[in-house]
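One protein chain omitted, others in place.
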Amino acid sequence: MPDVRLHNVSKSFGTEDVLKSVSLDIVDGEFAVIVGPSGCGKSTLLRLLAGLEQADAGDIEIGDRRVNDLAPAARRIAMVFQSYALYPHMNVYRNMAFGLKFSGLEHSEIERRVRKAAETLKLDGLLERKPAELSGGQRQRTAIGRAIVREPDVFLFDEPLSNLDAALRVNTRLELAGLHRSLGTTMVYVTHDQVEAMTLADRIIVMNEGRVEQTGTPLELYREPQNLFVAGFIGAPRMNLVTGAAAQEFGAETLGIRPEHLTIAPRAGDWTATVSMVEHLGSDTYVYADAAEAGTLIVRAGGNTSVEPGAAVKLKLDRSAIHRFDAGGTRMT
Amino acid sequence: MQNRLTTISVHTVLLVYTAIALLPMLLIVSNAFKSRRAIFADPLALPGPDTFSLKGFSKVLAVSDFGLYFVNSLTVTLVTLALVLLFAAMAAWALSEYRFRGRLVLGVLFAVGIMVPIRLGTVSILELMVALDLTNTLTALILVYTAQGLPLAIFILAEFIAQIPKDLKDAARCDGVGEVHIFFSIVVPLIRPAIATVAIFVMVPIWNDLWFPLILSPGEGTQTITLGVQQFVGQYVTDWNAVLAALTLAIVPVLALYLVLSRQLVRGLTAGAVK
Partner (left out) sequence: MPGWALLGLFIGPAFAIYAVFSVYPLLSTIVLSAYDTDASGQHAFIGLQNFVTLLTDESWSGPFWNALANNAVFFAIHMAVQNPIGILLAGLLSLPSLTGRHAYRTLIFLPTMLSVVIVGFIWQLILSPLWGVSEGLLGAIGLGDWFAPWLGQEETALLTISLISVWQFIGIPMILIYAALLNIPEDLSDAAQVDGIGHLRIFWHVKLPLVMPTVALVSILTYVGNFNAFDIIYAVKGAIAGPNFSTDIMGTFFYRTFFGFQLQQGSPTMGAAVATVMFGVILVGVMIYLFALQRRVQRHAF
């Protein structure tokens, strides 16, 4: 079973500790997304898995093998890079076949795999083209194709969608999800975009400052963030975090309320606030309101909400859906 | 440009300087095709039906071995070029890609060679060549010129190699491509434009050099074109037809090659200047 396992892995560049004793378990066949702000160590973690960097301490296992000392090629992984890393002087076919040439595969087998991947990725007609003659989406698919033909145990993706425009990004996201379904191979995917993480992942690993903050399914993270960082990072618009007396009323240092768990009440409410800004998104309306006790709060209201900036409103919170955090920022039960 | 007057004066200055640059060469080449009488009677005139003569050229080709000199120069230049490009690219790759002990020292050692002229070691180079029994061979020239060309070539190529995206090399490593193959299949094709630039930097000083041919291989049969012309002109200094013809034979191939490659050359110099 090619599970991917990290045990107390540390890595520093000079004096900077990029990964601080990170442990992880990724189950065979899972689509795992590592998400976090830039500089959190997620890309380094992926490069350690790939074997492009060496861990300072700890064990990295793929399947039942400790791979710390194995060259990238011996780890049975394939990686898709943010920049795609297509060889500019080779056409699509040679880009996909290049790595296989060195693995001792029969010529006919290489050809079969490349043709099959090209078919899967709708690259059939483009095999003779050089990367410069491809669109962004086609380059992206070529990069994925180059990974597929290796038939790896684990796919590694390093922010593969960040060079695509918004529309293409949504499309490719769906294609990636489809690909994972049809191949059933373990995928480890790094991104800073929490929407990508929520939509693609079987399991999300949230990282911050070289540590894993929380691991879980998208909904687990959304519903039960274990700490303030995860609470603030997952979900858009972000969770309202209230401190001071308003929080202490609930026995917490910090009180977290998702925007959809606040409602604008006609008469009685928990807090009185003044509307400062209103964003109409069609399906939803985001109302920004300043409450004396709780600061600026974002309320997710229905599409046909008609409050105006300057209006005084009452805000009511859904007490069953509040998140309480202690002074250390940890979730209270 | 603001007005016509400025335009005209700018072009005047540039045209005058262009004339200063070209006229001496044109004078030599055009008089090489004239009879002795016409060379002195009217040096500025182009060769006409009355004054046209190839006497100088037939003299040069009859009494000296210009064809051989040319082949010698070509051999030395091309073999050196091949060695410099291959070895410099390999060293530049290793120095810019791998972190290893002694890397900095090696880098500095090669950098020193960019500034310190190899000529200063001539005394020992000659001793060395005598000891290796290589005097009066083209091999001696090739070895010295390769040593001379390597530092700058390594420096320029390393700059280019550093610009190759890291992802490309990492992708190949993930695919199990060996380091030697990464170098030859990915790095070399990608630095091809730089190689053309380096080629020009390496070739021109070698082709034009007088010092080392004079000292290491002045013997009959191993002269390069520059040394051959120098010896010929020294010997036939009073035969104006022959001297002009010899100079023309030395000038024209270089000019022809330059005009073909000028775009590449200027681009190379311009790119190097950015650093």
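Order of writing sets the chain letters: A and B. Residues in each chain are counted from 1.
Assume a residue touches a chain if its C-beta (ideal position, glycine included) is under 8 Å from a C-beta of that chain, and two chains touch if they have at least 3 such contacts.
Quick caveat: nothing in here was measured; it's all calculated off a predicted structure.
Contacts of the undrawn chain with the visible chains, over the full complex, involve B. Touching the chain that is not shown, out of B:Val13, B:Ala82, B:Leu104 or B:Ala162: B:Val13 (per the contact rule at the top). When the missing chain is restored to the complex, the residue among B:Ala91, B:Leu138, B:Ile156 or B:Val202 that touches it is B:Ala91. Among the residues B:Leu5, B:Ala62 or B:Met115, only B:Met115 touches the chain that is left out of the figure. In the full complex, subunit B makes contact with the omitted chain through residues 1-2, 10-11, 13-14, 17-18, 20-22, 24-25, 27-28, 39-40, 43-44, 83, 86-88, 90-91, 93-95, 98-100, 106, 109-110, 113, 115-128, 143-144, 146-148, 150-151, 154, 179-180, 183, 204, 207-211, 214-215, 226, 229-230, 233, 240, 243-244, 247, 250-251, 254-255, 258-259, 262-263, 265-266, 269-271, 273-274.
Note that in this section only the chains that are shown with their structure count from here on.
Between the Cα centres of subunit A and subunit B there is a gap of 55 Å. Of all residues in subunit A, only 47, 50-52, 71-74, 77-79, 81-85, 87-89, 98-100, 102-103, 146, 150 touch subunit B in the complex they form.
Of all residues in subunit B, those touching subunit A in their complex are 165, 167-168, 170-178, 181, 185-186, 189-190.
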